[in-house]
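Just one protein chain is left out here, and the rest sit where they should.
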Amino acid sequence: MILTNIETVPGKSIVECYGVVSGSTVRAKHAGRDIMAGLKNLVGGELVGYTELLSESRDEAIERTQQQARSMGANAIVNVRFSTSSVAAGASEIYVYGTAVTVE
Amino acid sequence: MVQLSILFGLIVIGYVFGRIAENNHYKSITQREEVYLRLPCTTNKLPLQTERKILRSEMVRGDVVISVDYFKRIVAGLRALVGGNVTTYETLVDRARREAILRMKERARGADEIVNLRIETSSVFKGQQGQVGSVEVIAYGTAVFYRAVLD
Partner (left out) sequence: MNYTPKQPDNGVNVSQVHPLKDFTTLLAGVTVFVVFVYWVLGFTIDIVVDHLPDDFETSIELVDSRLVGMETQASEPLQALVNQLSKCSSITKTPQVFLAENPEANAVALPNNQIWVYQGLIDKLETENGLAFVLAHEISHFQNKDHLRAMGRGLVLAGVSALLLGSNSDLTNILTPGSIIGEANYSQARESAADAEALSILHCHYDHVAGASEFFNAMLKEDRQDFRDVHLLSSHPNPEKRVAELEQIAEEKGFNSLTKELKPLPELLSQ
């Protein structure tokens, strides 16, 4: 599965288009991580727990998008966009969407 | 104990009615998605049929705010202590996105295609204690109307 965030897949041509595919996850870290992050907030710096949380969530959301694309018979997703929001306290919501296509 | 039974009463009400509402909503979403399947919708900047003349194009938009029921809020609260996938909120955002895209398509009446679809999510109402009660999704894109083929 090829993913790009531009209109095309460079060096290949799009022959078939299927429409929009998307993947989303809502994830939370356990309360211990939240407390550590709260403490870290006092001094600043990278909140490793949350970096991990968001990166895991993005991986899963991308995986879900690819599953949707596969279910349509596509072999590439072009123009992929990420969007992040906080749906609940301590939880992050990641949304990935793009256009499922077949390239040759 | 009284407080606890009120709480459980609310949870049961939330579960039963939330589930009924969710099932109905999903049924309506799937039905309408079937109808609008013929309207191509992509995140690309260029229309699919590059060879055809374009009559006009306009921006279309669809938005929706959906709230989660009490039961799911409690489950999400417990989940936040433990960590992991907040599965009860997945249907919330899934329903909201699909509904927003459908509303956008419904507004693009007569269009041949929608290009450059963008989707934004935000939490409009932070309920008590920072627990979010609802999400807002806005879907927007450009509806393209092709010139009718005469020959």
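By written order: A and B. Residues from 1 in each chain.
Just so it is clear, a residue touches a chain if its C-beta (ideal position, glycine included) is under 8 Å from a C-beta of that chain, and two chains touch if they have at least 3 such contacts.
Every value quoted in this text rests on a predicted model; they were computed, and no experiment measured them.
Residues 14-24, 31, 35, 64, 67-69, 71-73, 89, 100-101 are the ones on chain A that touch the missing chain.
Residues of chain B in touch with the missing chain: 3-4, 7, 15, 19, 33-34, 37-38, 40, 48-50, 71-75, 77-79, 81-82, 85, 87-88, 90-91, 94, 98, 129-131.
The working rule: only the chains that are shown with their structure count from here on.
By the touch criterion stated above, chain B contacts chain A in their complex at residues 40-46, 48, 76-77, 79-87, 89-90, 92-94, 97, 101, 117-123, 129-132, 135. For chain A in complex with chain B, the residues that touch the partner chain are 7, 17, 19-20, 22, 24-31, 33-34, 78-81, 83, 85-91, 93, 95, 97-99.
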